[in-house]
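One structure, as structure tokens, below. Some questions next.
Left out: one protein chain. Kept in place: all the others.
Chain nomenclature is as follows: A and B, assigned in order of appearance, with residue numbering initiated at 1 for each chain independently.
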Amino acid sequence: MDTSTGIQEPFDLIRLSLSERVFVKLRGDRELTGILHAYDGHMNLILSDVEETIMLVDGMDGAPSGQGVVNVAKRKMEMLFVRGDGVILVSPPSRT
Amino acid sequence: MLIFSVFKTLTDQRVTVELKNDLSITGTLKSVDQFLNIRLDAIEVADQARHPHMMAVKNCFIRGSVVRYVQLPAEHVDTQLLEDATRREAASQAKR
């Protein structure tokens, strides 16, 4: 397998997403999309043209799951460093 | 080391550090270390009415592990350089 382009380990998937728009899921019900410019082994990321989505669930205690009202807050940031310890997943752009 | 180097190039620029307790502090980046601990000068805290705790604080040291995001000045980030450096670092990791 060609080691310069092939995917052999998980980080290869992220490497091949450099300079592309990625989807990032974070702890604390946060999600980002942005163009990936840098990452390291801790999953620290640098993204540009970022849109953050924060899900705020107004969980009424005792309400059946799925019944809580979900408020969504969005904001945009031009250039963002994301600390890796908050990252749950990084997903490459969909190729559809 | 890559991300550490990026922060070093941003010394003396204004950045906004968002902590994992939602506190958002803007200041002039004075120094950063290998743990990505950050020193900021001339700080301003967002939404001071809700966060008056640091009103009299002029500069601060922030533990790297409590950082969620750092908003960077996009005009001082060379994204092409970043991507090249990231690929180089990924390649050197793979050789090991």
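Note that a contact is a pair of C-beta atoms (placed from the backbone, for glycine too) under 8 Å apart; a residue touches a chain by one contact, two chains touch by 3 or more.
Operating definition for what follows: contacts and distances are computed from a predicted model.
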- Query: Missing chain's UniProt protein name, "CHCH domain-containing protein", "LSM2-LSM8 complex subunit LSM8", "Proteasome subunit alpha type" or "Small ubiquitin-related modifier 1"?
  - Reply: "LSM2-LSM8 complex subunit LSM8"
- Message: Using the touch definition from the header, name the shown chains in contact with the chain that isn't displayed.
- Response: A, B
- Task: Would you indicate which residue among B:3, B:23, B:72 or B:90 is in contact with the undisplayed chain?
- Result: B:23
- Item | Hidden partner chain, residues of subunit A it touches | 27-28, 85-86
- Note on the structure: It is residues of subunit B that touch the chain not shown, namely 19-23, 31, 33, 35, 37, 39, 43, 49-63, 66
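FYI, only the chains that are shown with their structure count from here on.
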- Message: Counting only Cα atoms for the centres, state how far subunit A is from subunit B in Å.
- Response: 19
- Considering the complex alone, what residue numbers of subunit B touch subunit A? 1-3, 6-7, 20, 36, 64-65, 67-74, 77, 79, 82-83, 85-87, 89-90, 93-94
- subunit B-facing residues of subunit A, complex: 3, 11, 15, 18-19, 28, 35, 37-41, 44, 46, 48, 77-83, 85-86
